[in-house]
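Only one protein chain is missing from this complex, and each of the others stays in its spot.
We just call them A, B and C in the order they show up, numbering each chain from 1.
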Amino acid sequence: MIDVLYFAWVRERIGLPKEQLETSAATVQDLVAELSAREDRYAAAFADLTALRCAVDQELVPFDTSIEGAREVAFFPPMTGG
Amino acid sequence: MIDVLYFAWVRERIGLPKEQLETSAATVQDLVAELSAREDRYAAAFADLTALRCAVDQELVPFDTSIEGAREVAFFPPMTGG
Amino acid sequence: MDIRVQDVAFDAGQMLNEFTARQDNAGAVVSFTGIVRDVAGGLSSMEIEHYPGMTERALEKIAQDAMARWNLADVLIIHRHGSLEPKDIIMMVATASKHRADAFAAADFLMDFLKSRAPFWKKERTGDSVDWVASKSEDEDALKRW
Partner (left out) sequence: MDIRVQDVAFDAGQMLNEFTARQDNAGAVVSFTGIVRDVAGGLSSMEIEHYPGMTERALEKIAQDAMARWNLADVLIIHRHGSLEPKDIIMMVATASKHRADAFAAADFLMDFLKSRAPFWKKERTGDSVDWVASKSEDEDALKRW
């Protein structure tokens, strides 16, 4: 089981802030493909990965990062703090 | 008549903060020569001009600046504010 | 190092004074304060979302990177989340060092990395529309300076 978190417009588009999933995806990218195949709202949110960032266990990482053993994966747009 | 002002260790070495002079010096440099010839304490204070700065009418200027019509000439070490 | 992520407002002047008073032998303190700007069209409010847990980790890493890179006595970061209004203070950073060059460079660095590497997202309400603030390519480019 892995926690998947969504923030900002990704959260709004997918319609929830967090869910728990059973997945066999090896990388973040595989997880994106799995979710996109599941429902249109995921496919819509993940349509342009260049407009997205991801974190594995709260570390900003590239999309080809392994999620093996990870507790938490998060998807969000580029940060706009400060 | 011109006001001549001294600051920091220049003031201490010459022994006064300000004096009024009658001078025929054309430039700051000429004024320095005139004062240095007058008394040892001036000669000592003005010995190394690279360690000094001067201002004419409250503007930082090079030593070859004219003092014609100037009201005020000041001598001091490099600034150390901030 | 003092890092705070909070929804309540804070007094930047008071934070600056407390930060300065804590320093033992610093000659220079630089602060940056970010303020909600009233955008053209009339901003009525701003909402800042963040990623609890990751936010604190990211800010700590940025602060540690700054401490490793410059000769700093201390670093302060405060960032608000939740609902803000025009003229509200969003965040501040402060740096303390013996000499001014370190404090200036580190504060500049902290802001660049905080902008693009700490998980905060701003949403602006202007009249009838509500929009997520888009990231700027110049903010990402600014990271290359370091």
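Keep in mind that, in the parts below, contacts are C-beta pairs under 8 Å (C-beta built on N, C-alpha and C of every residue); 3 or more make two chains touch, one makes a residue touch a chain.
Everything numeric in this text was worked out from a predicted model, so none of it was measured.
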item	value
Displayed chains contacted by the hidden chain, counting the whole assembly	B, C
Residue of C:Glu49, C:Asp74, C:Asp108 or C:Glu124 touching the missing chain in the full complex	C:Asp108
Full-complex contact with the absent chain, from C:Ile3, C:Val29, C:Ile48 or C:Ala118	C:Val29
Residues of chain C (touch criterion as defined above) contacting the omitted chain	11-17, 20, 23, 25-38, 89, 98, 100-101, 103-104, 107-108, 111, 142
Residues of chain B in contact with the chain not shown	5, 7-9, 11, 55, 58-60, 74, 76-82
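In the analysis below, only the chains that are shown with their structure count from here on.
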item	value
Most distant chain from chain C by Cα centroid	B
Intercentroid distance (Cα basis), chain C paired with chain A, Å	26
Intercentroid distance (Cα basis), chain C paired with chain B, Å	48
Multi-partner residues of chain A (at least 2 other chains)	none
For chain C, residues contacting two or more additional chains	none
